[in-house]
Every structure is written in C-alpha cells, then in structure tokens.
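FYI, not all chains are in this one, though none of them got moved.
Every chain is named by a letter (A and B) in the order it is written, and numbering of its residues begins at 1.
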Amino acid sequence: MDHPPVFHKVLIANRGEIALRILRACREMGVQSVAVHSTADADAMHVRLADESICIGPPQASESYLNAAAILSAAIISNADAIHPGYGFLSENADFAAMVEEHGISFIGPSADHIRLMGDKVAAIKFCTGAGIPVVPGSGGPVESEDQARPIAEKIGYPVLVKATAGGGGRGMKVVETPAGLGEALSAARAEAMAAFGNGEVYLEKYLAQPRHIEVQVLADLHGNVVHLGERDCSMQRRHQKVIEEAPSPALTQQQREFIGQLAADATKQMGYRSVGTFEFLFEGGEFYFIEMNTRLQVEHPVTESICGLDLVREMIRVATGAPLGFTQEDVKLSGHAVECRINAENPETFAPSPGRVRDYHAPGGLGVRIDSALYTGYTVPSYYDSMVAKLIVSGTSREACLMRLRRALREFVIDGIETTIPLHQRLIEATEFRDGEYDVHWLQRFVEG
Amino acid sequence: MTEPSEKPKVDAEAVRALADLLHETGLTEIEYGNGDWRVRVAKTAIPAAAYTPTSPASPAVSGLAEGPAGAALTDPDLDHPGLIASPMVGVIYMSAEPGQPEFVKVGDTVSTGDTLVLIEAMKVFNPIKAQHPGTVTRIFVSAGMPVEYGEPLIIVE
C-alpha cells in the first residue's frame, strides 16, 4: 500500500457512474482524484467522494463537461498530472487529447492521432482493410449497369443491397435476394434515387439482415505489448443504444472468438495504438464485418472485467504512465459469463426521461453482483445529461447461472421516486429469445414495439 | 383564563400564536406558563426533511480547500445583488502587470466597463469588467488565487 503512486493526481473529466468508476480505480491505486462538475452536479456522488472538486461551468454540457478550456484550467490549477476522459463528452475529441498533452498533462487514453484516425470512418475502414480486418464488402464505388454489377454481386454474395450514393432514410435502397432480381432492383433504386435526390447513382453492399453486434476489447501499452480480452455481445439495442451487454457472446465459437480477437490485437499492434480500445463488428452467418473502433473506455467494460479478472481502468492508468502490461495473451484467461443491464431514468414503456429526486435507493447485493451507480437516496437526477443512472453487472459460472442471478438481482433492486427501465429488464430476462441467446440487433426494437 | 369554573375554555388564540412562533423561530417545542395556566406546543422534525445526506462522501465537498468557497458558504454577501461571480475556471490577477497597482481596491468607485480583475485560463487573460457603475465594497479574491466557476470575486454596490 505504500509503493509510489503511478500518478500523483488524476483529474476525472466526466460525471455520473463513470466518474465514480475512475475515482474508485484512482483511490485503489493511491492516486489523488480531482472531480470537475457543473453547477447541476454539486451534490453528485463523484464530487462528494473526490479528494478535490472544481466547478467548471453551468449545467449545459457544452459549457461544462465539453468545455475543454475549463477542464484544462482546472487540471492546471489543481496540479493534476493526468486527465481521464471517461466515455462520451471529450473522450474521443482528438483536439482535446492533443491540447492536454501539449500542456504536459498525460491523457489517459490513446494518442490524439489514433483518436483522429479512427474518428474518420473512411480512414478507419481503409486502415482495417489493410490490416486484414474484414469490412462490409461492397462495390467500392458506383455501379453503372447490370453487367458491371453482376460479377460484383457474385463476389459479395447474395443478398446484396443496392444503395443510392446520395441516399438516406431507406430511399433508393433495394435488397436483392437472388441474381434474377438484380437488374430490376438496380433500375428501381436508380429511379427512386433520381426522384428523391435528383441523383441516380447507386452502389452495391453486402446486405446483413439479422446481424449481431460483436465487439472486441483490446489493451495495449506504450511498448507494443497488446492483448485482446475477448468479445462482448451488444446486440440488445434500442435505437442504436445498447441496453444489455454480455460476455462471452452466446453466438460465437471458441475458434471465431480467437480468430477475431487475434485480428483485432494484430491491428492494434500494427498501428502502434496504446490504452484500451474496442473494435466493433456486425456478425452474421459466421462472418465479421468491421464497423468502427472506439478509442476509449466503453460503458460495458465491466462485463469484460468480470470474465478476464482485470481492472481495465487501473490498466488504462498504468499503461498511461508508461508501465508495461506485465502479462501476455497467453496469461489472459476468460472464464464464466457476465451480463450488464443499463438502467436508465426513463419510463420503461415509453422511454420518456424521468429525472427527479430518488426517494429510495437500494442496490442488490450478494455473490456475483456488481453495481456501478452514482445514485443515492435523496439524490436528484438532473435533466441535463444522459439518462443512464446505474449499471447492474452480474456474473456466474455459466450463462444460465448468470441469468438466474440477474433475475434475482433485478427483483431486489429498488430505485424509487423516479421511473427506471428496471421493469424492462425484468421483462427481457423472461423472454425466450434472450434466454436462448438468439437475438440480433433488431430484436429488442421489435420486442418493445410489440 | 379568568373563568373560575370547572369547564375550562381553550385559548385557541394563544395556541395559534405559539404555533406561529414555533414556525417563525424554527423551534420544535414551546412550553408557556402564566400562573396556573400553561401551554406547551411542539413540532417533531419530519425525518425525511431533516435528513441531509452528508455521509457518503463526507471527505470532500469543495475541493479547493485554500479557496474561499468553503468559508463563504454561509456568507450573506453571496446573495448580494452586486456580486460578481467568476465566469470561468482560472487564476486571479489583480493588476495588469506585476508591480503595477491593483485594478481596484475596496472603496474605489468604478464605471461600467472598468476592469476589476483578470482571470488567466489557458494562458489567456480574461478581463472581468464592471457591469454597472458603483463602489467596490468587498473583494473576495487575491492575486494568484485559483477560482472555480461561480466563485465570488467582487461586490460592486
């Protein structure tokens, strides 16, 4: 407990549960923490628990948590030697990362260059293609005729999607199931695109009807040591917002897991990436298709922590100091199963936000239950920020044991005074498709609409 | 009270007056006697209202311990209409350059637009100017002091 801290003082440029998560890691490492907060968050848990706190602006995030100058000033006046950006807000802002480092303060995350590279979706796909990571196959440019399209479609594999270059909102988009339908679909899409956008140009892309969202966690130090920590299945989404995440994915074989993990780790090493990062894929028919890389800590990182036994925030802080990983891919053992439920302050049916005062808060306890939440009895959930107020992470030796435990934990969870999505999770845990692990990225949307 | 008979009359006015006093004074109990006559009124604090959840984090509420924020929490001047609060996080400069006189001192008369202090943030010196004419009656900050957003700087009456 007395060995020198890796940093003297870390400023946490975030709020809510993730600020608390980072604060806990700092405290467990013997590192001082500085909380920054808006005037709306003066009573927030991360502020109350931090060693120091600095008000950086009014409630609007643009004036506070997104206010790079205020956060950097706070770091300077508090003599912080590192900044952890959490997720959201400034976490993937390359300019902020660069600015922090220019002021001689460590940015606990990847380099500005890597954030910038992966923030440019075209450049990211180009890099990944070069690194041998599969991307969604397509024509790579406009197709003019059926003759030109046919061999491309054959190569992509049916079903293919005809998409308008100028398109959007589904217009000028046609799914082609078999070669016989290609010509007609091209004509129809062209006509529709011309009518809608005044531009009839179309291209071809692989059509994924029922993909899962699979993402691979990587961790790298400054010395070229890289490990992957398995995948997370985040297919349980509503309006592109993840609702439940689990690890490992019930859809992957061990071979697929090792294959995609190794690809992600190799690409990470190739680009000289540092810190944590996540390669996101669509997965269908046994194939992975790269979507994007998140150059930050993810909301759902605890499910990975649960199955690999690592503290990812601690590792992030460690590698930011220049410390080597200290273990190799062979040392990483994944075991058990973990599920995370994101609990939002929302009506569980209409999803209308429900900020307000928490009249009673009681978290479930016992074996295999982890709660990451900044709520407490008497706290008022402000209306200015994201509605996620708690993460319930449950682990078990098997997926089935994990889901049984999740069910009992959800039943114990009390958040009174505001509406939350706990009842939604209670419904989901009873759904056959979830219990069987047979759901794609569209399933939840249909479930909540049904 | 003057009635000698067995059936006493409750002096509702007296109880109401005491209840008002209880509320007004913030007391929880008043016992009042006059000769044989005596009244005691009480109001138990409601648990929920009385509970200020301090403990989870008792260690730190305001981090910049050296700043005035902590001490000033109950300062009545914080509600003063002429109070100028810091619009940013930064470090205070009281004069344009080292060795030069301070922009303002207590007692100075200022006009709208006069610079009161500078706040350095990200190597930019931001002048904090008087929004209305008046007299400087209080200065909360001093040169080199770090300030957070909303921290009291100066009162111009």
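One rule holds in what follows: a contact is a pair of C-beta atoms (placed from the backbone, for glycine too) under 8 Å apart; a residue touches a chain by one contact, two chains touch by 3 or more.
No experiment lies behind these values; they were computed from the predicted model shown.
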If every copy in the structure file is counted, the formula becomes A x2, B x2
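Throughout what follows, only the chains that are shown with their structure count from here on.
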The distance between the C-alpha centres of subunit A and subunit B, rounded to whole Å, is 43
Within their complex, subunit B touches subunit A through residues 51, 53, 56-65, 88-91, 121-122, 146, 148-151
Given the complex, residues on subunit A that touch subunit B span 34-35, 39, 45, 47-58, 64, 69-70, 72-74, 77-78, 376-379
